[in-house]
Structures are given as structure tokens and as C-alpha cells.
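Quick one: structure below, then a few questions.
Complex shown without one protein chain; remaining protein chains in place.
What follows is subunit A.
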Amino acid sequence: MDISLSHVDYRYQANTPFERLAIQDVSIDIPSGTYLAIIGHTGSGKSTVLQHLNALLVPSEGTVAIGDKEIKAHQKNKDLRKVRQRVGIVFQFPEHQLFEETVEKDIIFGPMNFGVTEADAKKRARVALKQVGLAEEILEKSPFDLSGGQMRRVAIAGVLAMEPDVIVLDEPTAGLDPRGRKEIMDMFYQLHQERQLSTILVTHSMEDAARYADQIVIMQHGKVAKKGTPEEIFSSPGELVQMGLDVPEVVRFQLKLEEKWGMNFEQIYLSIEQLSSAFANKLKRGVRL
């Protein structure tokens, strides 16, 4: 399912003294099957953009097209449920949305709201639980007896069980331990690969953006400052630093190499494997250190 935002503005608390233009003239195209990362300094409007992707916010100006549904400013938009069924969203700190008596009931809550039968939903719950790396015993426990990390995984399972075509992630791993972080990110990437699931990820981790995304959008002060592939984005580190961002560690390392030994790599490498083989090649060809 293709999603596109064109010239979207959003004002929080319009017509009050607290009115705040959070995003301005944002245009982003997300063709089906894309892995898009949105990065930007805190308060730059990333979460606001995300909430437009399943019509939780309706633009103050501009249009959002989700599949064949158009959501326009200044008009009543009906029938948003269908859209929400196809676009799953994992919020910042999703564990706050848990409420049921047992983990199982919480996971099947979403699918059942969208008309899936209980038996089917329960099957989906088992699959989703496995995807997020939890054991089945947990199904009968109360979600409030779990650890923070487990709660996070249950909340994510609740969204996966809806089997959306597009998954929207707002810093899904904030506050997790490094291993949990990698497990969750790898899981989303695998889903993206296997099911051609469009994935939109908001992250503060340049490493994650570089490793997983096909496309990167940089937000700054509510506007899209730059779009491009990871290679394009990370090839100008000066610009990124100016926006309060950073480049992935590998890129920093490559720049240090170039600086220290006057080497010149033809391109930016985003993984340590690529960089080391390029480095090895250079050494073989007899570049002097």
C-alpha cells in the first residue's frame, strides 16, 4: 500500500494561545515495500508526521493519501477504520497501552476490534508472540506482572497480530538493553523482507537508520530538511552535525582513517564489513600508510 504526504501542515491546539505549527509543508512518498527511516532532533516533528500515516491526525493543510483513501484538510474524513486496520502503529513507550487481564487478551484486542474471530486472533497471538521473542507461557500472565522490556514486546505483538500492510514504528527500542534492541530491530527487518511490509521507523540511532533503511528523511524544525538513500544522507557529515545529528560509527571511523592517513575512499561505507574489505583492497593494491 502506497502512502504519500503532500504539503502537509499540522497545528496543535489550533485557535488557542498554545497554537503551535508542528510540521510545515511536509511532502514524503512511501511506495509499497519501502523501509523508510525518519531522523531528526528532538521536537523536530517526527512523531507528528507518523500520526498522519494512519489518520490519527488529520492535516491542517495539505493531503495524505493512504492506499486509495485520501485524507484532506478542512473536510470531514469518514471511514478511517479501514485505514487503521492496514497501518499498524507502535508508539513511543507502547507498554502504556496495555490494559487487559492477560497477555493473550491484550494481544487479541486489536485483531478482534477489526472483526477477526477469536480463534483466529488467538492463533495470531501465538505467532506474534514468537516473533517478538517471548515464550508461550506468558500468555496467561497479567501484562502488569511483566518486566518493562517484556511489556514492550507484548505491546508490539499486539500490533503485529493485526497483520497490517504497513508498520509504523516510533522509537520502538527506546530504553531497551542493547541485545533486546537488536533482536527487535532485526525482527522488524525480517518481517519487512519476508512480507514486503512497508516499514516507517523513527529513530535516534544513526546506526539503525544506516543498517535497515532504503530511504531516509531528515526532519528539522518541522520541515523536511533532506531526503535520500543512506549513502547520500551520510556522505555529508558536516551538514548532519549542524542539524544536531550524527553519522554512524562506521562512517566516523572511515572519516578518521581518511584524515589520519590521507586515504581517499571512493564512497561512504555503511557497514564495517564493506569498509574493511575496501580497506583491505587498498592495502593489497599497495597504498602506503
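Please note the rule applied: a contact is a pair of C-beta atoms (placed from the backbone, for glycine too) under 8 Å apart; a residue touches a chain by one contact, two chains touch by 3 or more; residues count from 1.
Please note the rule applied: contacts and distances are computed from a predicted model.
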{"item": "The complex's invisible chain, by UniProt name, from \"Pyruvate dehydrogenase E1 component alpha subunit\", \"Fe-S cluster assembly ATPase SufC\", \"Putative ABC transport system permease protein\" or \"Energy-coupling factor transporter transmembrane protein EcfT\"", "value": "\"Energy-coupling factor transporter transmembrane protein EcfT\""}
{"item": "From A:Leu56, A:Ala174 or A:Ala278, residue that would touch the chain that is not displayed", "value": "A:Leu56"}
{"item": "Absent-chain contact - pick from A:Ile38, A:Ile71, A:Ile89 or A:Val103", "value": "A:Ile89"}
{"item": "Touching residue (missing chain; options A:Arg81, A:Lys130, A:Arg195 or A:Lys256)", "value": "A:Arg81"}
{"item": "Absent chain, residues of subunit A that touch it", "value": "12-13, 15-18, 51, 54, 56, 81, 84-85, 88-89, 91, 94, 96-99, 109-110, 113-114, 144, 158-159, 162"}
